[in-house]
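A single protein chain has been omitted; all remaining protein chains appear in their positions.
So, chain A:
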Amino acid sequence: MASSSTSVVVSNKEKENKNTKKVTLKSSDGESFEVDESVAMESQTIKHIIEDGCANNEIPLPNVTSGILSRVIEYCKKHKEAAGESEPSVTSYTSNSTTNPLTEWDTEFVKVDQNTLFDLILAANYLDIKGLLDLTCKTVADMMKGKTPQEIRETFHIKNDYTPEEEAEVRKENQWAFE
């Protein structure tokens, strides 16, 4: 609906119209997602593409599947909404959880299987979404706390590519942490 206001005062309606500029994101498997430009710009990568004027019809994201992209969009929408309602600092993941109203939502958001979690890290990294990267990295870190290297290798299927010499070297150079 067109805003009838032409005065200097910015009505809520005008604000809404401003925000309804949309962009289309295309996942690697060919699915298109239409989102508000402001939500898409939670990704610094997308922000730069738009600002450089390279976003014509749609922005292809060949590194992100539709499953992951829809989750990423969900995250960005939720955090953009929260930012709109209060101070921008609220969306920072590193803020004190007692003042961050999204902590609970974020905690639920990352309750996913391992592969999805890593896909989210890769996507957050590629799309440069700091809050999501912080959230997902911290989640993985929490999963790693207290486990022995062998347990971590098993849990996360990590391959040991060290030669015995390298392994001895690494042990030695990190010895200070265990004295």
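Just so it is clear, contacts are C-beta pairs under 8 Å (C-beta built on N, C-alpha and C of every residue); 3 or more make two chains touch, one makes a residue touch a chain; residues count from 1.
The rule is short, and it goes like this: contacts and distances are computed from a predicted model.
Enquirer: Would you mind picking the UniProt name of the chain not drawn here, from "Gap junction protein", "Guanine nucleotide-binding protein G(I)/G(S)/G(T) subunit beta-3-like", "F-box protein pp2-a13" or "Translation initiation factor eIF2B subunit alpha"?
Expert: Per the UniProt record, that chain is "F-box protein pp2-a13".
Enquirer: Over the whole complex, note the residues of chain A touching the chain we left out.
Expert: Residues of chain A in contact with the hidden chain: 27-30, 62-63, 65-66, 114-115, 118-119, 121-122, 125-126, 133-134, 137-138, 140-142, 144-145, 148-149, 152-153, 156-162, 166-167, 170-171, 174, 176-179.
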